[in-house]
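Can you read through this structure? Questions will come right after.
Omission of a single protein chain aside, the complex is shown with its protein chains in their original locations.
Take a look at subunit A:
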Amino acid sequence: MTTQTTKEIPEAAAVPPPGAAPAKKVSQGHRRLLTRRDRLTLGLMAGLPTILHIALVWVTALASVALAFTTWDGIGFDSIKWVGLENFKELFSNNPQFWPAVQHNVIWFVVLIVIPTPLGLFLAVQLDKRIRFSRVYQTAFFLPVVMSMAVIGFVWQLIYNPDTGLINSVIGANEPGKYIDWIGDPDLNLWAILVAASWRHTGYMMILYLAGLKGVDPSLREASALDGANEWQTFKNVIFPTLRPTNTVVLVVTIIEALRAFDLVFVFNKGAQGTELLSILVTNNIIGESSRIGYGSAIAVVLLLISLVVIIPYLVATFRKERRA
């Protein structure tokens, strides 16, 4: 049964089929057939991407880790000064925006997992029933995912603009005394942005779950129907457990979305009071005419460490599973 379903789940395509192991033997047999040109070609094909990867991913990542222990204004290499842990000390004790930023990244994750994810699952389950116009709904819910975050930011600003926006104009909250500042009030703006982010995330989750649901063996549903289970029982005890691989993907995708959150907020209010995010602090410190590259790198390193704490356990778990298989 499992082999049958893996063919139909798109994410499963990333997992190498179990038959990949004997590949080594095959290549040995072909070795003699490789001409000098073939070897050169292969070398280029493997070598160039490796060099690009090392230069653009590893060297830059390691360089920013190294720079986190220096101060540098970006002008000439001789102005790089070693300061040890000074940047981190400054960051943890002295930067009024740092802890709010960490907190907001966490809130971002919790909200995405608590609201749009179940909503996406709910929509997917409904659409999976092959109701009428199901394709229309599917398209409508998925549409926000196709849009760039920056565009979503612009669209939602038209709704939230405190003077001329849709909400305040409709409920009359753009007058003195009744004023609601959706973008500027730090008690409101993070939630306002999260609504926009959730609006997009729901469609994303829906598509992932829909793909997962398509892979559920129809005979399972039949069997549970024969056993007299109602719809909710079927979902809870039969369907949802089979969605386990999808749930893992959803969790990882949501964590990544929460950590890389940037564009929407940057367009919305540049990470002002109430919407600070780590990614925005990094950008604010590094980009500019006289930048604090060392300090910005220190924030980037914190972001990297948080990402590693989340991703390493996931990778360990995945590889362990693969080995078992």
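Couple of notes before you dig in:
In this text, contacts are C-beta pairs under 8 Å (C-beta built on N, C-alpha and C of every residue); 3 or more make two chains touch, one makes a residue touch a chain; residues count from 1.
The working rule: contacts and distances are computed from a predicted model.
Of the names listed as "Carbohydrate ABC transporter substrate-binding protein", "2-oxoisovalerate dehydrogenase subunit alpha", "Fe-S metabolism associated SufE" or "Phosphatidate cytidylyltransferase", the one that matches the UniProt record for the absent chain is "Carbohydrate ABC transporter substrate-binding protein".
Checked against the full complex, the candidates A:Asn161, A:Thr248 or A:Ser307 give a single residue touching the omitted chain, namely A:Asn161.
Of the candidate positions A:Val110, A:Ala150, A:Ile287 or A:Leu305, contact with the unshown chain belongs to A:Ile287.
Set against the missing chain, the residues A:Leu34, A:Ile54, A:Ile75 or A:Leu158 yield one that touches it, A:Ile75. Although one chain is not drawn, its touching partners on subunit A can still be listed: residues 41, 44-45, 48, 52, 71, 73-76, 79, 81, 86, 90, 94-97, 160-164, 176, 179-186, 189, 269-270, 272-273, 284-285, 287-292, 294.
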